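Read the structure below first, then the notes.
In this view, the complex is presented without one of its protein chains, the others remaining in place.
Labels A and B are assigned to the chains in the order they are written; within every chain, residues are numbered from 1.
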Amino acid sequence: MTTPAIPEGVKRCPTRQFALWLAVVGAVLLWGVYAMYLCWYKGLNQTNMNDAYGFALWIWADLAVIALGGGAFFSGFLAYIIGNKEVKHIINYAVIIGFICYSSALLILAIDIGQPLRGWFIFWHANVHSMLTEVAFCLSVYFAVLTIEFLPLIFENPKLDRIPFVHHMAHNLHEVMAVFAATGVFLSFFHQGSLGGVSGVLYGRPFSYRDGLFIWPWTFFLFTWSAAAVGPLFTISVTRLTEAITRKKLVKNSVYQMLAKISGWMLLTYIIAKIIDTWYWATEIAPSMGFAFMDFYSNNPLYGIWILVAEIILGGVVPALILITRKGRENGYLLFTAAILAMIGICLNRWVMVLQVMAVPLLPFQEWFMYSPSWQEVATTILPVAYGIILISLAHRYLLVFPQEKELNPGN
Amino acid sequence: MQKTPEHIKAKRYGMVIDLDKCIGCGDCMVACYAENNIPFKEDESDKMLSTNWIQVYKITNGKPFPETDICYIPKPCMQCAGRHEGHSPCVSVCPATATDYDWPTGIVSQIYTRCFGCRYCMAACPYHARKFNWWDPVWPADMKKYLNPHVSPRMRGVVEKCTFCYHRYQQARDKAYLEDRDELHENEYQTACAVACPTGAIVFGELDNPDHAVHELKQSKYAFRLLEKLNTNPKVYYLSTRKWVHRAGDNYLDGEEPDFGKGPDKKAQQHKESH
Partner (left out) sequence: MFPFIFEWVWDIDHLVFMGGLWYALTIIGLGLTYCVAKTIIDIKSQEGKGGHDTHH
């Protein structure tokens, strides 16, 4: 008797429906792959970047997916180090989402650099004083950790589990997973932070420059804290979306509640720190460099004060207040709204810390530098989204991602 | 960022550009293109896509005729010494050590074969002095024969910038070595732009050597540097007797005025004392 590839006791859609779904998403993926090919073959002249905009959409996408993928390290921290039992019901999915986010970031970086074949120079000729070196090291090593965390889940697929080596390996990996998870948390703390450090150390850019502790600007800590706060909300949102698409309950509500509560308090403390940071920057740092606060938010077609209000109030204070109150969390609609707002908030934060930094004119006789991405940049940024959907679809179909699925859907 | 070996006597090469003498002819740019094998395209109208190691800005005082005044500002790489010597905005951020602070000369180098094109240095540079090769370099037919054999052309996908014609420094050093000399004369090492400038607006030399003209010029009470408040500590100084030009060189809050007529060294001294 042959072993089915689909885990026992759960229901999956017919193969034809699944293939059709993959074909639709695959078409988007191919569009992105074509754009990627253009960027590699013809060079970065395929983008709308220029000498004022060396960092643009791609770097934002990197920062954003890493922040949203922060759910993996924070859930890992809660599950393996704090020993929180509820998180274990969603940790598999958090790891898969993290894996997708980090592999996407690495792919985008590979397209973003002008000489992709020399990418390894960042390791080989590392300048230990550069925040980007820290990012590259921690990012790739943490990606290795995520792969290790993903492996046992893949190994438990019924077909693979029949191979003795795979079967025992999955068991042994589970046994020492806490060690890997702890290493992952250590690495994540530094790369989330150093991504914040990337713009925070730029003392030639008054919009992003911050003081800090030792070699780390305050943005270092703000980025880590905000990723830990919003990452789990992204995990919750994707899980809820998966439940909506598959039309079944996959995780118990108590798991959502617990994660949302922790995220809420993390978000609240983050946004208080962010407000203090912004206040200090606006009243001390920027004026010492000759800039008034409103210089950064006027005389241009896009970057008004609205973007700061949207980031801090709508994307920070409001969702934090919803999530820390029991009534807010327990209302499914409000919980989802808060999660979306917080994610928009963090994406806006990463946007301004990359794009607005480049846009602000520094010499008084210069105009604002405005930029809109080319279709090749957009397509290559959507590419990882399509890839992520495909990987999630495959993982959900062939692996038992949610340990509570059988219990929540009896009779399958 | 290597530390200075103790046996090397460090010099600081720099430039003083007299903006009252600059007529905006662009000779410095042309000389730079030819000297440094800088590629160009058919359409160079978008200056943020132009590879130019020295760029001439035209600014006005914004007043109507007859009080209109204009000023041309040639802008090479500022070869920033940074907050503390060697901590240039770009050098400290390059992840692959592809740009370095040359301690014996104070010149910020760029190693094209090491650069992998992440452009972090461009994000760090407030002067837009760094240029990325968005395209493959192409020269019209016979122009390849006119390329300078002392300067390597750059490939697509890497960053390049003004080097203060470092290859000329190397040639001068070789000559001095053969003649058993340690010191270079002022006229032995000059950048292509300084030599080409028809009005003598660009003066180049060792900033700390009293025998070099720049040493005296940079102490002028009319000297200033671009974006001094950022503490990038540039080695390119500008001269102008016009206050509005000084004002255009940095950012000032409402009610603030440039320290016109004090000169950067006195300003720096004041800054130190106040802290």
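Going forward, a contact is a pair of C-beta atoms (placed from the backbone, for glycine too) under 8 Å apart; a residue touches a chain by one contact, two chains touch by 3 or more.
A quick note: this is a predicted structure, and the numbers were derived from the prediction, not measured.
Residue A:Phe137 is the one among A:Phe73, A:Tyr102 or A:Phe137 that touches the chain missing from this view. Only one residue from A:Ala72, A:Ile108 or A:Leu187 touches the chain missing from this view: A:Leu187. Annotation: of A:Lys11, A:Lys42, A:Lys85 or A:Arg162, A:Arg162 touches the absent chain (contact as defined above). Shown as candidates are A:Leu117, A:Val179 or A:Met294; the residue that touches the absent chain is A:Val179.
Residues of chain A in contact with the chain left out of this view: 123-129, 133-134, 137, 141, 144-145, 148, 161-165, 167-169, 171-173, 175-176, 179-180, 183, 186-187, 190.
Operating definition for what follows: only the chains that are shown with their structure count from here on.
Contact residues on chain B toward chain A in their complex (touch as defined above): 1, 46, 48-50, 57, 59, 83, 89, 92-98, 114-128, 130-136, 155-159, 226-227, 229-232, 247-254, 256. Residues 43-45, 49-55, 112-116, 118-119, 121-122, 124-127, 129-133, 136, 198-199, 201-206, 287-292, 295, 357-358, 362-365, 369 of chain A are the ones touching chain B in the complex.
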